[in-house]
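Quick one: the structure is below, questions incoming.
With one protein chain withheld, the remaining protein chains of the complex are depicted in position.
Chain lettering (A, B and C) follows the sequence in which the chains are written, and residue indices restart at 1 in each chain.
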Amino acid sequence: MISFAWLIPLFPLISFMVLILSGKKLKNASGYLAILLTGISFLLTIGVLLDLRTITEFEVIWPWLTVGEIEFQAGALINPLNGLMLFVVSFVSLLIHIYSLGYMGEDDRKSSYFAYLSLFTFAMLGLVMSPNLLQFYMFWELVGLGSFLLIGFYLYKESAKKAARKAFIMTRIGDAGLLIGLILLFWQTKTLSFLEIFQAIEQQKLAPGMITLIAILLFIGAVGKSGQFPLHTWLPDAMEGPTPVSALIHAATMVAAGVYLVAATYPLFLASEWALIIVSVIGAFTAIFAATIGLVQDDLKRVLAYSTVSQLGYMMLALGAGGYVAGVFHLTTHAFFKALLFLAAGSVIFALKNQHIKQIAGSGKHLAVTKWTFLIGTLAISGFPLLSGSFSKEAIFAALLEDGQYGLLAVALFTAFLTSVYMFRLYFLVFHGKGEDKPERTVPLCMNGPMVILAVFAVIAGFFGSQLADWLAGGQGSFAVLHHSPTWLIFLATLVSLGGIVLAYYIYLRKQINQEEWKETFSSTYTILYNKYFIDEFYENTILYSTRAISYLIFYIEKYVVETAMAFVSGTIKAIGTRGSRLQTGQVQTYGTVALLGLAAIVLFFVVKGGYM
Amino acid sequence: MGLLSLLLFSPMIGLLLISILTKNSDHKSIHRYAVLGGIIPLVISWVAYIQFQGHNQLAERVSWFSYQGGQQSFVIDYELALNGFRLALILLTTLIVMLAILASVKQITKNPRLFYQWLFVLELGILGVFASDNMFLFFFFFELTLIPMFFLIGKWGHVEREEAAYKYVIYNGLGSAVLLIAIVAVFAQAGTTNFEAVQAYMAQRDDMAFQVGVLIAFLVAFGVKLPIIPLHSWMVSVHVYAPPAVVMIHAGVLLKIGAYGLLQFGSGMFPDAFPVFAVTIAVLGLINLLYGAFLALIQDDLRKVFAYASVSHMGIILLGIAGMNTAGYQGAIFQTISHGLISALLFYLVGILILRTGTTNLKKLGGMWTAAPVLSGLFLTGALAGLGLPGMSGFVSEFMAFVGVFEQLPLFGAVGVIGIILTVVYFLRAILNMTFGDPRKNKYEKMADIGKGELFPAGVLVAFIILIGVYPDSLSQLLQITLETLVTGMGG
Amino acid sequence: MSAVPAQGYLILALILFCIGLFGALTKRNTIIVLISIELMLNAVNLNLVAFSKYGIHPNITGQVFSLFSITIAAAEAAVGIAILLALYRNRRSVQINEMDTLKH
Partner (left out) sequence: MSGEIIAFVLLSAASVIGALAMLYVSKVVHMLLSLVLTFFSLAGIYVLLSAEFVAVVQVLIYSGAISIMMIFGIMLTKHHDQEKHPQNIGRSLLAGGGVIVFFAAVYGAIRKVPFGEQATGLHEANTEQIGIKIFSYYVIPFEVVSVILLAALVGAVVLAKREGDDQS
């Protein structure tokens, strides 16, 4: 089965092509077609996973582009990490295809939606099985395209347009770093294949400084894609897309691709101490930074978006601290519970047609399945004991402890506390309260089903931590170790998580602590947080402004310097023309004189030079 | 008459077909004959492609004239020869001319007979430029492209068409003058204009100063054509004021003569002296890339955006050439072909847009997607191809060009990558402003989507763009031998 | 027998040719321009005849050709005068500087 692994991404691609070429003809069938083909991919993935128990590594490559003696290749690389990612992607993607059937039920551009979704699935599957960085980069960009198209799906909305554009551009900034990094890497090692790069690093063919530079450049790519500070601003805006899209792309898969990139090129990062430090510091900062913003946002999806940013920061933090397994583990569990949270949020929006949590004010409680699944998701992300999130977070704390990063550990713990506060704020505000609005629609089974399945995974995924470590160790070797925390740390983590829940309970449910009063006392802090630290405005006023300024500067150069030069040239030519036309007197004798002068000149030349040359 | 001559002069058949028609014959039959005339070179060029695959070379040579001067003999022959690069450009030419004719069917209503006559002369000239194997023929056909373009712009263009046509002719005329001087200088030294013979002569003479001097002249001459900043303003006005069908050819093929010339004349004839210019070309490339990109950011006219996008893309060609290695050259060549296809696609769509709305002002357009989803989708596809999305030809060429330039000049490459970010910004800004957004803002709410018949040329272009993007070896296999000669000539 | 060198005849012819040329380029009366051209032709004839006697291969052909050339000169003069008359009828002038239709 594993030798057919390269077929996996092709089915969604077929789906995309059929749907995009058939236009609106397929109508409802489009959804079923997409689900069918994604389902085939998922089954194939399962088959591949079964094979992976015995074969730890499988690579198939074809020549793709010949450049003189260099040959760039395309193909598929299956190792435990890739296999895991394949599973996560195809599984979540399948569930979300099914969910979308209900969510997008009445949209008349449904076939476009499913086409884009299939395109994204194709790209994401291709991404996680790339045997080399070039193919990785290509799918990386295609994933961005899928995300862009889906964010801008409601294209008549001005905000969707802006969000889509922003997402594409911000991630592209990261991609530029990635591109530079991979080209540098290519000239250092003469190859882009992951395996050969790792060999080169093992043989210490690269200068340490160069490794650090390349690792940082690759990390810039990951920062862009995974919404890490300072390129995170697109991710919350990306919530303009349909909610299932947010679940798939901006929670479970694409944004995790940055983490995956770091994981996939982990030997490179391990070879450079500085790169690891930068990864962990950026991760930690993003985690706490986004969590604080998440505390005060009022938009259901935005809170989840900031929570995603924060959790991705966690993963980076883990990877930076040497917690390879912890990072990948958290990536997996996060994929399940965050997809679940988004799907549940989608149900709320679907049913109530509202996503402002203060306006919803508890109306979510009429949706029983949604309420319970959302609660499970919330508990998981808060690190409630025995749910998946608690295990993966604990692994991260352990890794930090092992690495001796006590400062970062403190940050991580505090972030965990904030996480449970804002997540339960969300939960209490949406599902507990007066609840005056009755749902306009009932949530169909095809939406509830995936939510329940994901809820199950969100509960149980945490128990497979050590299996995951063994699994990953099969492919990668030494660094794939799951760190275990000492008891006091487990206790502390649980305490922090519960503390957050309790605090949220008192503030938002019992209202014993008046949040309005807090708002008054810390009004400036509140404003800063509510406006996301004014990062967008900062970019607006610095980068965008200076870009525009350069543009206008060049515009004026163009207008005055170049055009003047142009006018000068054409003026000169015109002047020559006018002068020349004066020779054109119409008088034969003048012409004759000119001819004679020419003759005289030629004769003179011959006489003086004695011939040609 | 060999296959190459047949190919070269095949546009004459179309020209004759059109000329047989009287002035009063109805436009439909003129268009029909023009399409027929466009198909003939297309078919022959593909036959040549198949032939070329068999032998990997295709050449013709007829002695023309020679004379003695001093101890040296001076020879000018009628020499045609193909290599992979030229063949690729010829295939591109015949394809794009064909599609331009299809585009003209609806867009040209004023005296189509004369229009097509000029168009076929133009095609003849372009084919000649790419097929000729010596500088003399090259120059002859190079000049031959000048005149038809002048009339095509001046007579069938928009608004400031005559101004644009004069700008075109003045700039290119000056460029040709410089080119002629350089060619004559080389001819007087080497006694031949054949590319290979000149290369052999220069290698044996080893006169660096002379070579550098001539190369500067070539750089200027082809810099006008490419265009290199600050010699670009003619090109912008041609993009804006020429009829879109003509711009398809202009941006798609004619600008490529500059890139082709730089490679063929620069590295093809002066392999020893050319690397001296690596940094110069890299700097020029960067300037082009960023200058074009920054200007494209703030334009309000879609055609101007695309024009500056072309300027910017030419920067990538220059960067690739500056790499002075296989990857860079291949990137430059890929970019030539790829940009040809992409800009042809974009201007084809612009033509359709003008038919529907009569404007390309971005401030007047908006929310088009609701009314015309397919047209908008194609615009977006073109823009994505232009901004170098993987899976389309633009990415492969950009990637290789950057790989090439990174070997020796990594800093230039790194700065150039910034240009790629800007590319995204300006393309998305233009396309999204036009297609996305509130449909109620769209003054042309009832505009028709692209028709079934109009879909074909766009489809063909998209297919080629994706083919090269998904499987670039289809093109790069064709180029390997050419590249080898280009690069090995440089001593590795 | 003779002491006149061939160069003498050639130089005479050259002088006459140059005078004719100068006249043809500067005189304003069309008839004089015409006749200056005749003078140039005459100088050429002189050359031909001189070469027929002093050339590397002295030959009667030179004289024959001077005859041809005189014939053509006569024809030319006749047509020239005819054109001149036609022009004069239209323009009432034989001043060459008033004839600048080539410019327009």
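Criterion: a contact is a pair of C-beta atoms (placed from the backbone, for glycine too) under 8 Å apart; a residue touches a chain by one contact, two chains touch by 3 or more.
In this text the structure is predicted, and so the values were computed from the model without any measurement.
For the chain that does not appear, the touching partners among the shown chains are A, C.
Against the chain not displayed here, subunit A makes contact via residues 589-590, 592-593, 596-597, 599-600, 603-604, 606-607. Within the entire complex, the positions of subunit C that touch the omitted partner chain are 1-12, 14-16, 18-23, 25-29, 31-32, 34-36, 38-39, 42, 45-46, 49-50, 52-61, 63-64, 66-68, 70-79, 81-86, 88-89, 93-94, 97.
Note that in this section only the chains that are shown with their structure count from here on.
Path length between subunit B and subunit C in the chain contact graph, taken as the least number of steps between touching chains: 2. Set against the Cα centre of subunit A, the chain with the most distant centre is C. When chain pairs are compared by contacting C-beta pairs, A-B ranks highest. With each centre defined as the average position of its C-alpha atoms, the distance from subunit B to subunit C rounds to 57 Å.
Centre-to-centre separation of subunit A and subunit B, using mean CA positions: 36 Å. Not a single residue in subunit A touches at least two other chains. The set of subunit C residues touching two or more other chains is empty. Those residues of subunit C that touch subunit A in the complex are listed here as 21, 24-26, 33, 96-97, 99-104. Those residues of subunit A whose C-beta lies close enough to touch subunit B in the complex are 23, 63-70, 112, 134, 137-139, 141-142, 145, 152, 155-158, 160-161, 164-165, 168-169, 172-173, 176, 179-180, 183-184, 186-187, 547-548, 550-552, 554-555, 558, 561-563, 565-566, 569-570, 573, 612-613.
Interface of subunit A with subunit C (complex): residues 584-589, 592-593, 596.
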